[in-house]
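Yeah, one chain of the complex is gone here, protein chain that is, but the others are all in their spots.
Up next, chain A:
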């Protein structure tokens, strides 16, 4: 660029220097604008269809509008309440107004559902009172308590006051198997009621196991593919990619046919007398089924990055190591393996991130013990309609994966640059 200006004179005067810098910036700016135009359509598409919905979904994990919006009078009245004794008559009046209004507008159900996440029986307390609120005359306090004795319990009022803020941490607290006591203390749920942490932990260790299995199965295959002549390697590559071209459901279903109690594998084992007909192996609708099926489904995601990295390692490195006196094992361990590390880490991170968010396969073949956190998120999205909790679980998963990726790029990313020429 600007070769004639620079080469004509060895030394530039400050003025020329300045002009050159300005010229360069101008030409670069034009380039940058051009680049922006090239990516603009995709950028807009992603912003509209992906980033915005995801952001709004994630916002739901802290969004808490129900009480504030649909019980505005009660929220205002409770703002100054000290929480030591039952609220005064004015607060009860506000409650009755809100409940009657809410029932008329069909919004009170949302408040009831929301509050029920925090404390069971809140739903029936709200709904039961709301049904009669329209007919009440002042003074309200005793009448309301007569309808539902729960209104004499300070703890219920505390929950309403706590959730009358527009943002809440309660979905995250629930996602970590914790609860907020009426006194505002956050503590772990009783052992029996804990669900999500165990499931998150299971998701992580099973994903690690699946990643390890794909690595153990994929590494030798990739090595073979990378060392074979092009023609044969391409043919074998089709076999690796074949599962890609088959529907995920078909692949999962065929594993059901293979692995189930009356399935092919059990039949063969029984036929050979290796397994008793009464004690057929249970290889599906449990964690084993999830691991086997997902290992198969995710295997290509391990093989492809491994293969592409191994393809770039010239065979002369191994030969050089052998000629220098290294046994085949030492040559592999000290020369080949370190150079395939970028492929191993790329494949591992890819498989692990895919596995940790999987939910179709665990849903179909996982039974009880093979469910992933993704299944829980789907459940809250589709069945319980507790989107806030689903969003909170999603955020936790996302943060975990991003943290992992940060570690990866920090340690392996730098290493990559050093080991690649």
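Keep in mind that, in the parts below, a contact is a pair of C-beta atoms (placed from the backbone, for glycine too) under 8 Å apart; a residue touches a chain by one contact, two chains touch by 3 or more; residues count from 1.
Everything below uses one rule, namely that contacts and distances are computed from a predicted model.
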item: Missing subunit (named according to UniProt) among the choices "Spermidine/putrescine import ATP-binding protein PotA", "Outer membrane protein beta-barrel domain-containing protein", "Formylmethanofuran dehydrogenase subunit B" or "Hdr-like menaquinol oxidoreductase iron-sulfur, subunit 1"; value: "Spermidine/putrescine import ATP-binding protein PotA"
item: Listed residues A:120, A:316, A:368 or A:382, member touching the removed chain; value: A:316
item: Candidates A:210, A:259 or A:335 - the one touching the absent chain; value: A:335
item: Among A:324, A:385 or A:398, the residue in touch with the chain that has been omitted; value: A:324
item: Missing-partner contacts on chain A, residue numbers; value: 314, 316-317, 319-328, 330-331, 334-335, 338-339, 418-421
